[in-house]
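As you look at this complex, bear in mind that one protein chain is not there, while each of the others sits in place.
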Amino acid sequence: MANTKLLMTFPVTASSHMLAAYRARGGYGALEKALREMKPEQVAAEVNASGIQGRGGAAFPMGRKWAVVHPMDGQPHYLCANADEGEPGTFKDRWILEYAPHLLLESMLLAAYALQVRHAFVYIRGEFDQPYRRLAAAVEEAYAAGYFGQRILGSDFACDLVVSRGAGSYVCGEASALLSSIEGKRGYPRNRPPRLTVRGLYQKPTVVNNVETLSNIAWIVANGGAAFSKVGMAKEPGTRLISISGHIERPGVYEIEIGHPFARFIYEDCGGVLGGRALKGVIPGGISTKILTASDIGPLTLDNASLQTAGSSMGSGGMVVIAEGTCMVRLLQVLLRFYHHESCGQCTPCREGMGWLHRIIDRIVAGDGHPEDIERLYQISAWNDGTTICGMGDAAGYATSGILNKFRDEFEYYIEHKRSRCNGTLECPKSS
Amino acid sequence: MPEIFINGQSVQAERDQSILQAALANGFYIPNFCWHPELSIAGNCRICAVQVEGRSWAEIACNMPVVEGLRVLTDSDVVKAYRKSIMQLLTLNHPVDCGICDKAGECKLQDYHYKFNGSPSVSRDAKVHATKFHPLSQRIVLDNERCILCSRCVRFTREISKSYALGIVQRGDSSLVRCAEDHSLDADPYSDNIVDLCPVGALLSRPFLYRARVWYLKPTRSVCPGCARGCSVQIWHRKPEWKLNALDARRNVCIERVTPLENPEVNGPWICNKGRDLAQIFERPRAEQAMQKGLAVDLAAAIDSARRLVAASRHPVALVSSWGSNEELEAFKAAQGARFDCLVKQDWEPQPGEWLDDDLLIRADKNPNTAAARALFTHTYDDTRPLDADTDLVLIWGEGFDFARLPAGARTILLNSYLQPENGHADVFIPISIQTERRGHYTNFEGVVSEFEPCFAKRASVADAETLFASLFASEGIPA
Partner (left out) sequence: MQHLIPEFEQLRKRYPATFASSLLLPCLHRIQEDRGYVADSDIDGLVEYLGVPRIQIEEVLSFYGQLRRKPVGRCHIQACRNLSCSLLGAERIVDHLSRRLGIAPGQTTADGRFTLSTVECLASCGTAPVVMVDGTYHESMTPEKIDALIEARS
């Protein structure tokens, strides 16, 4: 299939992220067109017609999320770009922040116009240094050029943007926890109802969208929602930025049309497994998606419908490749340590469950495992499935049960023999 | 009024209720830790989940809005299995302290463990430890191992007392409830309500620590005399059948603790800390011996002397106690008619540093029955002005009168419950009973009348003011 690009459409240079370069390739043209010729509801209609789904992990249709907000209800509304990008394996929003920050800003302005948002936010994880500096510089350029502030491009539309930095918390990538963080509090997710589009930031209607999802809006407005819906697949239109890492020859960020063949992506586009080794497994969309084996990916394409047939999902687009010879028990230990560290502690199943999972895997790795531990790991995962305030509990459960489903025998071996069948290897073993 | 179905039964719910509220209001029990009718919804304990018919999973009920036609099950197999799993998780790291924990007997975790779990832990890993005996304030001790982080205490300090003293620091299973480093919980006059709110034995009252097992105690309803709000309280004391033989008999007739008695008309489910400390008021050394000019006499003799003083007086003044009950005040009025110049006295003034009043419960008037006293005896005693110089008899009922203000030559009859030096200076001193020794009513500043009941028996040498007044004026026999 054709490999259309919508986002990574220009060569990256030392200045390609700057305003002048962005304008030279047509940047802010969509905003000018919208403010000159379109009403807010027309912009929203194009987004709806595009059929675009969220690219942060939840795949919720953007048009449907926006539709809950009534732009003319007289209340303040807020728009927030989720640039927290904490899902391990994921670094594709970073690409946009570093190399195409104005693409995000123009798209946010279009979204703010459609939703009648006066104050917009970008919540960017605190650890990002270069992406933050590039974004902050782009914001200043945009203000100087009159794209933010009062009477934008001579219209009645006014909008201010604040870049809000996180401070080291994975759970603040969850939309409601993100808003709590912007409010100056702990990153505690909130129960729904009410949805954030009804009561979000400071209890006002708020739209939270992923950076990549938002960044498509400029193209959608410039070329029309219908044109967007023809790229990729009918039920899942557009492209995805995939960040691939781990035991892969050519790690990095790639833009693929949704529906691109999975095996081709790994073996051709990205150069295959590091050192020419066999593929043991691939986590397709961030560690919270279920791992797939080499034989699983053969018939699959890179879209949610296909991955769901194999019990997994595209998630955040953070693909991690694992070569043969890697110890899956030690790998799970890395993941469970992460979830334990990041649990906010608010609700019972996750707070108690993450620590419990971590303690069990630590014990197994230390040679003190017990046969019933495997069932216990499954049980704790099940107790976190659909029972928690946010999806983090479920995510840890998917990671755990996914790895156990595919590699149970390695865990049984480790428990019985009190050592790894793969010498505890995580780093790509040198080709023998 | 939307109609919903709980376990197949039709229920008329209110439009803005949650399923949990609708269930509880209609006799269906759904367990809950973090939910409380007076606090915002936290939805973190997860125990209140119910099953919506047609779905295969359970969802929390405290945040599930009532919707016309919604059908839920509160006791299905799915719900039972779910509850058991939540209890397993809650007790995963919970210390088995029941044998030494004050909360035993009134602990929701204990109750729910027996009802919904009842099985041993399935974990083979050691329990996570945390701080025990953390002094959250001068009055409250916190055991972080027992804490289930329901956040009721934190929400109380933000939504009700508004001291913002408490929060949760760190995260995950290292989370800890803590007081702000400026010790602001010490300054929160409602702090001890969090001890009641805590569904487990994490927050405990330091004055009550290890005093008694709750099942050896019984609560008697009473009214706090600390201010004109007159909060409904429960005074806890040992059940007679559980008296301690080994100790001083007085240990069996003391106030073990005071907790709120929920009263929607007056105080809701809260009281202030002064109400918790009623023992500091009621258990001051008591006057038990009638006296004349400091010489001990028996009660009947004292009453007789007082009667003669009353009969002989020309310009008598009575300082009426604002701690007298409605019944005592009525009896005084009926007995003396218009004989005495009656002035209502504020027995207690605010102490230095005492909270004056606020938007919640505390009133500046630190007396329980000023309203009833003023309704019966219009004039108030102004202690900045002297009593009339020609006063020849002053009847002082209750505390708070400065004897320096006595007009020269006036005789005195003093009715008081507590030991004080002035008792020995009065011409006649008669010890009287206190609130915990009789039944009666107070009228609060809004006119709400509340009843208190006796906890203890009074001594024979102590009189009841209500019956005393008739005796004092008996020879007069002339009503007003």
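Going by the order they are written in, the chains are A and B; count residues from 1 in each one.
Operating definition for what follows: a contact is a pair of C-beta atoms (placed from the backbone, for glycine too) under 8 Å apart; a residue touches a chain by one contact, two chains touch by 3 or more.
Note that the coordinates shown come from a computational prediction; the quantities given were computed from them, not determined experimentally.
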| item | value |
| --- | --- |
| Candidate in contact with the missing chain, chosen from A:126, A:194 or A:271 | A:126 |
| Hidden partner chain, touching residue among A:26, A:146 or A:168 | A:168 |
| Residue in contact with the excluded chain [from B:113, B:178, B:229 or B:257] | B:178 |
| Touching residue (missing chain; options A:251, A:284, A:315 or A:353) | A:251 |
| Contact with the hidden chain (one of A:27, A:40 or A:86) | A:86 |
| Interface residues of chain A (partner: the chain not displayed) | 76, 85-91, 93-94, 118-119, 125-130, 160-162, 164-170, 181-187, 202, 243-247, 251-253, 283, 287, 318, 320, 322, 326, 331, 334-335, 337-338, 341-342, 344, 426-428 |
| Contact footprint on chain B, counting only the chain that is left out | 164-171, 178-182, 184 |
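Assume only the chains that are shown with their structure count from here on.
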| item | value |
| --- | --- |
| Whole-Å separation of chain centres (CA-atom averages), chain A against chain B | 54 |
| Residue ranges of chain A in contact with chain B within the complex | 169, 186, 191, 193, 340-349, 351-356, 359-360, 363, 370, 372, 376, 379, 383, 386-389 |
| Footprint of chain A on chain B - complex, ascending | 41, 43-47, 49, 57-58, 60, 63, 65, 82, 85-86, 88-90, 92-93, 122-125, 128, 148-149, 168, 170-175 |
